[in-house]
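Every protein chain but one is kept in place in this view of the complex.
For chain A:
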């Protein structure tokens, strides 16, 4: 994998390189540049570039200009921005050029690692290293357990901690796993299940809307009505009348 790493500060560049090397263990070639102009030269002369990781603010030519030029040259090249700037203007412009991700300094190692791994997986048809193949079944079991738990506890307060404790996982890990396995945020899933239960209660019973709200773990019935409308396009009362 050919990666173009553009960062003006040597220490950070080295750090980034270390992370990349941690993630990708073979067939790796990292080209380094400390400004946009040099980077663009490298990009043009290199026979193939699989990923560009760039800072925004640099001398000679900044990251945004580099993005624009690379995109002109070769549209498909995935680009990841690593920047200390979270100004909306930068982010918007970067996103317009179709960057894969926009990471804020100081970056979390895991974050960058995940992004690189994803791009690697997308770029290569070949399966990644075999050490992950054993896990899916076990993880799917966990997800099923979590879903069951949620279904049983819809009337209660469901927090990440609550779920994590019951499946003996770290909350953060559970949240990430759930997102990876189902493609959905855990909180969105809980809300979805609650709305589903509410729908069922609204049509199946004659309970008051406030009672239904409480039974679905959203005791604030105004908030419940708002959520319900967002999910179904109708207020609870309208939904019930429609049958």
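Convention: a contact is a pair of C-beta atoms (placed from the backbone, for glycine too) under 8 Å apart; a residue touches a chain by one contact, two chains touch by 3 or more; residues count from 1.
Heads up, the rule we're going with is that contacts and distances are computed from a predicted model.
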item	value
Protein name (UniProt record) of the chain left out of view, among "Sigma-70 family RNA polymerase sigma factor", "ATP synthase subunit b", "Sensor histidine kinase" or "Cytochrome oxidase maturation protein, cbb3-type"	"Sensor histidine kinase"
Contact residue for the chain not shown (choose from A:144, A:222 or A:242)	A:222
Contacting the left-out chain in the complete assembly, out of A:116, A:174, A:190 or A:212	A:190
Omitted-chain contact residue, chosen from A:152, A:184 or A:230	A:230
Absent chain, residues of chain A that touch it	9, 11-12, 14-16, 18-19, 57, 84-86, 104-109, 157-162, 186-187, 190-191, 194, 217-220, 222-223, 226-227, 230-231
